[in-house]
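This is the structure, below, for whatever I ask next.
As you look at this complex, bear in mind that one protein chain is not there, while each of the others sits in place.
Labels for the chains are A, B and C, by order of writing; each one numbers its residues from 1.
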Amino acid sequence: MYAQAFFVAVFGLAAIGFGVVVFRTSSMVRSALALLFSQTAVGCMFLAMQTEFLGVLQIMMMATEMSIMAIFMVMFMMDPGGMGGMDMTHQKRFSIGAGVVAAGVAIVVAFWADWGPVTAEAPDAAMQTRALGMELLGRSMLIFETAGITILTAMIAATAVAIPVQTTANIADKEDTE
Amino acid sequence: MNFVIVLVALLGSVWLLAVVEGWTTTGRLRPAAPLLSGLAHLGRESIVPRTPDRVFFETAPVLLLIVAVLGAAVLPLAPTLVIADLATGALFINAALAYVLVALIMAGWGPNGAYAMIGGWRFLGQLIAYAMLIVMPITAVAMRAESLVTTVIVGSQDGLWNIVYQPLGFVLFFIAAMALAFRAPFDLPTAPGELGGGVDAEYTGVRLGVLRLARLTLVITLASATTVFYLGGWHGPLLPPWAWSLIKTLAVAVSMLLAGRYLPRIREADLMRWCWTLGIPLALLNIIVVGLLVLVVP
Amino acid sequence: MTLVLIVALVTGAILFGIGVYGALSQTNLVMIMMGVELILAGALVNLVAFWRFLHPESYSGQMFVLVVMTVMAVEMAVGFGVAIARFRAKGSVEMEEAGDLKG
Partner (left out) sequence: MTSDPTMTITGARQRQERFTVLQKWVSRALAGNLSCLIVPGPEVALSHGLDVTAAGMRITATPRDASVLLIIGELSEKMNEAVAVLYAQMPRPRAIVNLGGQTPSTLPDADFSAGVSQAGLIDAVDWLKRALAKGAFSDSPEDFDAPVLHARIEYVCPMHPEVVQNEPGSCPKCGMDLVAREAGEPAPEHDHGHDHREHRHHEHEHQHHDHAQQHEHHEHEHHHGHCHDHHDSHEHDHEQHEGHQHSHENHHDHGHKHQHGESDGDAEEKGSGHDHSGHHHSGHGHDSHEHGGHDHVGHGHSGHDHSGHDHGGHDHGGHDHGGHDHGASGFMSMIEVTKDLPRSADGLAMDWMEVPFGPVFPGLPGGLKLTLTLDGDGVTEGQATSLVGMINESEEGKEIGAETFIERLASAMPLASVSYRLLACLAIERAAGLENDSATDQARAVALECERIASHLGWLAQTGRQLGFAWLTDRAATLQLEIRRASGKRLLELTPALHALAARLGRTPLLKSRLKGIGILPSGTGGLSGPVARAADDAGDAWARLWQRLDEIITSLDYIKATGEPGLPVLRNIGRGSGTGEATVETPRGEAQLSLILEHGQVKSYRLDTACSHHIGLVAKLVEGRELGDALVAVGSLDLSPWEVIS
């Protein structure tokens, strides 16, 4: 129990630490990868909380997701290397306030709420995986399928949006450059 | 205990692979060569390029090595001879392999050089495409075994190996494995003829040594994965289980090595097009076929 | 055992806070998406903690986690689609310059 608490805390701290780095560092690739490691730490928290499948899934998904994030940062930031030391933020005070309030409220709730009886041991991993599968393809089939369709739609939509539109404008652009 | 044994086996295979590599390139069979070149890497000074992203530059080779070893951790040499027999082993190895990408992006961005950077971003596209071809065939394998546990998967191939049961999956997986190990002809991130070394262009001395070790380990890990998922892992007559695992693994690894020697590098456009337009549909087909087989065949 | 639950919840809360800060303070679309990702990560931690310590018998909790992960992926896909389109059209994904997006 204390061991579990310890590991959860350690990975939690790691997640928080990297999370802070995301918005403190000036190099965009760094901040993207910091987010990646933050998410990985979250995945490790899952593992520490004996939720193996979800943990591994989280760790796996985030690697590619955040790498894509990284290249987009490099594409769309004016200062990806962070060598200009430019400032990419606005309404700082307000944001800090909002963040602190949000976290504070959640923490207060976490402490004050009565969580009732807490289960000591979780079902073992193999059984979990199996049960989750049953859940997915049984009761929650509809939700699962919906999620699947949603992501498919999102992918198609995103691609469609991203494909260049041949407006007269950017044809003109092209001609300028040539 | 298992940990030590598996690690030793891994190192041994890496050494053998390096020997074979030297044999194919120089034509001379020199068992000591890998160790010597390792020492030589110690001897060379390791230069830090100007204004690097220090953290990435240092981390990348080590991360690559760690990832390769982690991947091997869930692959059994024998029924009991496995470091971590996770309930989600087949998923875990995907997770581990995904971090090869992270390592290469670090190695590309770290040294602050054009060639390295292009190499790193190239691999982003390459891995995102070919990770699909790793995950989907594994899905089919797991469907047959009705489990994600690697030992169970091997057990499920008793009598009929997956290479026979789902040859399409094997072909796709093998190709994807080569692409993930970025060996020739998939070596776009490190193409000497195009990027003068790409991601490892800036590494010298010890760091280069670690990088090369990591790359060979990665090959072995992927070969071992191929063995576990398709070649019936430890199954085989006469010899003890672990021997069979090692033999098969080495065979796969060497074939990966040789394939690169006799093929020109793939065009990047083709690399992408074939994966998205041909590979992934085939992988889906493979899943469907296997599903049907699982349901129909008792 | 409550200790672990509390630890997890507090972590989740702090991640959530950081995410909120990021999403509000950043001027770049991609950075804002990072903030959102952190918010969702905080949510994930809580969900898993609740499932594990309160209702391990019902797998709807894990189900929910899966859905949230999907949502993260969707958010990425759509966000980047929008980013590219916007960059193509306006030459920037800076919120400072997105007067037309300001409410």
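Rule of thumb we're sticking to: a residue touches a chain if its C-beta (ideal position, glycine included) is under 8 Å from a C-beta of that chain, and two chains touch if they have at least 3 such contacts.
Values in this document were obtained by computation on a predicted structure and should not be read as measured data.
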| item | value |
| --- | --- |
| Touching the absent chain when the full complex is considered, from B:17, B:65, B:118 or B:142 | B:118 |
| Interface with the undisplayed chain - residues on subunit B | 25-26, 33, 36-40, 42-52, 54, 111-118, 121-122, 184-185, 187-188, 191-197, 201-205, 208, 260-270 |
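We take it that only the chains that are shown with their structure count from here on.
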| item | value |
| --- | --- |
| Rounded Å distance, subunit B centre to subunit C centre (Cα mean) | 32 |
| For subunit A paired with subunit C, centre-to-centre distance based on mean C-alpha positions, whole Å | 6 |
| Per-residue overlap in subunit C, given as positions that touch at least 2 other chains | none |
| Where subunit A touches two or more other chains, by residue | 53, 57, 68, 128 |
| Residues of subunit A that touch subunit B when the two form their complex | 27, 29-30, 33, 36, 52-53, 56-57, 59-60, 63-64, 66-68, 70-71, 81, 124-126, 128-129 |
| Residues of subunit C that touch subunit A when the two form their complex | 1-22, 24-31, 33-35, 37-38, 41, 44-45, 48-49, 51-56, 59-60, 62-63, 65-67, 69-74, 76-78, 80-85, 87-88, 93, 95-96 |
| Residue ranges of subunit B in contact with subunit A within the complex | 53, 55-56, 86-88, 91-92, 94-95, 98-99, 101-102, 105-106, 109, 112, 121, 124, 127-128, 131, 147-149 |
